[in-house]
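The other protein chains are all here in position, but one chain of the complex has been omitted.
Think of it as A and B in the order they're written, each chain with its own count starting at 1.
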Amino acid sequence: MEKEKRKKKVLVKERVLEMPPVMEELSTVGKSPARLDALAKARGKLQYGGDIDYPGALHGKVLRSPYPHALIKKIDTEKSKNLPGVVAVLTAKDVPGRNGFGAIIPDQPVLCWDKVRYIGDGVAMVAAISEEIAIQALEQTEVEYELLPAVFSPIEAVKPDAPKIHEKGNLLTTAKIRKGNTEKGFKGADIVLERTYTVPILEHAYIEPDVVIAIPHADGTITVKGPMQAPFTVRRNIAPVLGIPINKVQCVQTPLGGGFGGKEDSPIDIGARAAVLAWKTGRPIRMEYDREEISLSTCKRHPMIITCKIGAKKDGTFVAFEGTIYNEQGAYASLGPVIPPAGGVHAHAVVMLPGPYVIPNVKVDGFLVFTNHPYGGAMRGFGAPQVNFVHESLIDELAGLLKMDPYELRMKNCFELGSETATGQILDQSVGLKDTMEKGRSEFHWGEKWKPAPGPKEVEKENKRKGVGMAIGWYRTSIGTFGDGCGVNLHLQEDGSVLIFQGLTEMGQGSYTVLSQITAEALGVSLEDVRVVAPDTDVAPESGPTVGSRSTTLMGNAILIAAEPIKKSLMDSASELLAIPTERLVVKNRRIYDRDDPNRFVDLKEAARRCMATGRRMMGQGWYAPPRPSFNLETGQGSPYFVYTYSTQMAEVEVDIKTGAVDVLTLVATFDIGKAINPIMVEGQIEGGVMMGLGYALMEEVVMKDGMIQNLNLQDYIIPTALDTPEIKPIYLEHLNVHGPFGAKGIGEMPNIPAAPAITNAIANAVGARIYDLPAHCERVYMAIKKGLSATQAR
Amino acid sequence: MAKEKIQFEVNGKQVFLEVDPDELLIDVLRDHLGLKGTKAGCRGGECGACSIILNGKVVTSCLIPVMKADGGKITTVEGLEKDGELHPLQKAFVEKGAIQCGFCTPGMLLSAKNLLDQNSRPTIQEIKVAISGVLCRCTGYQKIIHAVHSVSKTIPSKEA
Partner (left out) sequence: MSLESILVWPKRLHWEKYFRPRDIAEALKILEEFQGGARLLAGGTDLIPQIRNRETRPRALIDITRILGLDEIKLEDGVIRIGALVTHAQVAQSSLLREKALALAEGASQLGSPQIRNLGTIAGNIVSGQPGADTTIPLLALEAKVKVKSTQGEKSVPLTEFFLDTGKTVVDSTREMVTEIFFSPLTDHESSVSLRLARRKALALPILNVSVIVSADMKQKKFNHVRIALGPVAPTPFRAREAEGILSSASIADGVIKEAARKAAQATNPRTSLLRGSEAYRREIIANLVERGIRKGLERLEVRHG
């Protein structure tokens, strides 16, 4: 049978790129087999980190600072270390190597020695034979503090007289975009709109608490096992903390009960601390953080204060955009600072602030500032949710002032193939944004549903009002650093089964299943022939962290590369068995057959056996690093990420005018994801991400007072329940990514990005009043309505 | 502290235990009986991951002293399957993509089972109410609701 080789043409100015041929019929990619771990999870049999019994392990507990900023004058461990059942009480002097850890900059002390920088900072640690005795030891450890003035706002913290949190000062880093000339640009604008927005601190609220087991071995190595999104990052932190080389630390991932970016960072914290306890006591240590402890001490989503100004012509064409971001880093650097050229939350937020729009003149400045608050790390979107709320709110309000349909205003200015971004990147492939808008519009019936926002008189007489809103967004695949590669080892066994050794983690998003599907497709085996070995740094090649929506794309490519030599061996063996030249052979569905006569075939496992018998190579290694980013931090110009996923989200809400309570009725979320490797799992990511965005829009915030979190538990930090769900319609389109396996791009984070402004724009459309600060809980909405009713002009 | 002798039925089997009077049911199930399917997410009755069915009602086991359950009848997630055959709810969760990280799955399954035991033809709203006590951060609840609904249409009235 003759297969048409389809080639897609991609326009890049005058060049035409040829895409690799796409197979007409894929066996498992593009289908939705049940995820590989579903059965174990449904039966309640899958062992998470906290389910592993380790008899004989000691219990580790951390003594935490109750003050946001204070000098440590004295720590007295005499009483505590002599309690029966206490094996060790450690302070800073007991850390064997570098007393600092961090995902980017190791500025967070394993145990503080001179001062504490936020409530929850680690001051001492205990290993005891039971949790109760460990707690008693914490109680008996006496610490003398001298309080220092604290600072809780990034704007205050950059002032010259602000209390210094770190030696080098409170301004951790800056980032910028400079394009064209915004001063001239604004002069040429017919309308200019400037607004300031705030977004709060958010908690990941993964349901599985952080836990770790650290086991020191007699040969001078150590195993650290637990839920973690980035075993290699954990390893490269623990090694220097213990003062041993990296090859003596083994980090093993247990299945995660959710991560969302939080477990990129928290396992470094809990892992380093448990490792030090294990090292000093020579005993295995089990450490688990309670829910409140997780809230108190682990990383958060960065809160930001963002001022933005946009200038447009009266026909809606954008001419200039300016933005200033005060990005509150909190007490330690975590994942905030820039990892050249475009990695780190801060750089990413700055790059994303102008939105997916063509704007000739852009000026953005971002300041990443330390405060005595819990610190910002990675949380799904990595800076994008914050800035997307801002630009989509601003542009929506602009549409109102221009008396334009917000859909039309966006359509007029947003990216398409060949567009130039605010950093001067030409989007030369896989830009499905406008298609997601058109598709969303038709599924949502935007044309029938959208009406301009009401005036106060209309709002006043009603009890409840409905409204619709939309938002669009873009999100990178990959992390934008120079070191963004990942590796995999594939091993075909002689019975046709396959082992994958790689280091990207399964946190529920389905990476194991998707990577297995890609492997099965690449090698011609069935999905059930493939087994992913749990990420273990002793066994897997460096893979980078499971973040940045990079797993499917980057590791998928690595797998395709690794499969090649294996396939060649299989073809060579099959060719011998069938006496058919390899060019005519197809490997598919556990068979190797003649393309022109599928009835002439040999079972794949026979070919595998022959490979083994004839000494043919049955393993392959793949290393894939995406096209190098070229972002210049000085000029704020370049190509920070090699491809983007796009999304349009449209929401319908009903607002209770008398209370401000908001009901989200429907939300249509459309994505250009390149290729859906497993469609049902893509839908699952979309639905879950949209709900996280709904939480951001309507109810989530970590409430601070004098440096102390007021809502530590899950009663007070509220995330959406099943009763808060709208009808969600997930739609994906496939504008194939030249650099992706089967054309795929990332999906993990995109869904939770435009969801929040789609909802807040719908609220504005319903009640004629805007929310500039998240979350738009009932009080904010009510007060905005009230303000809108009493004032007649926008502020 | 003197131990207390208690007994209850867990997943159809009588269990005899010696416990400290201040132990919680969740820890006895997990640590004494090795039934790790019941998860501890918050220990405050807020996340529902520790949900079990006790005497016919779905409850959060982190709030229940084990002594209170003495003489009772308990179903945990491990008790849903019979002789290696999955409960229809488990099958539906697997098939409909209702599981992502899986940490809330036991709580969801037992909440759904308790619903179907009392109401074999729930509306979507009733399903949402029934699972509203279990927090899920991954799925957005959609496929869980869909899975429960798909099962409710197939089981004969009295059986779930």
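What to note about this one:
One rule holds for everything that comes next: contacts are C-beta pairs under 8 Å (C-beta built on N, C-alpha and C of every residue); 3 or more make two chains touch, one makes a residue touch a chain.
Just so it is clear, the structure is predicted and the values come from calculations on it, not from any experiment.
For the chain left out of this panel, the touching residue among A:D107, A:E292, A:E506 or A:E749 is A:E292. Interface with the hidden chain, as seen from chain A, comprises residues 61, 63-64, 66, 119-120, 131-132, 135, 138-143, 288, 290-293, 296, 463, 658-661, 699, 703, 705, 710-711, 715-716, 718, 720-724, 777-779, 782-783, 786. Within the entire complex, the positions of chain B that touch the omitted partner chain are 1, 4, 21-24, 27, 40, 43-46, 48, 51, 57-60, 62-65, 67-68, 70, 111, 114, 129-130, 132-135.
One rule holds for everything that comes next: only the chains that are shown with their structure count from here on.
Centre-to-centre separation of chain A and chain B, using mean CA positions: 31 Å. Against chain B, the residues of chain A that register as touching in their complex are 32, 34-35, 37-48, 50-51, 53, 204-209, 255-258, 260, 290-291, 507-510, 680-681, 683-684, 686-692, 713-715, 719, 721-723, 725, 728. Interface residues of chain B, counted against chain A in their complex, comprise 30-31, 35-44, 46-47, 49, 76-78, 80-81, 86, 90-91, 93-97, 99-106, 109, 127-129, 131-132, 134-145.
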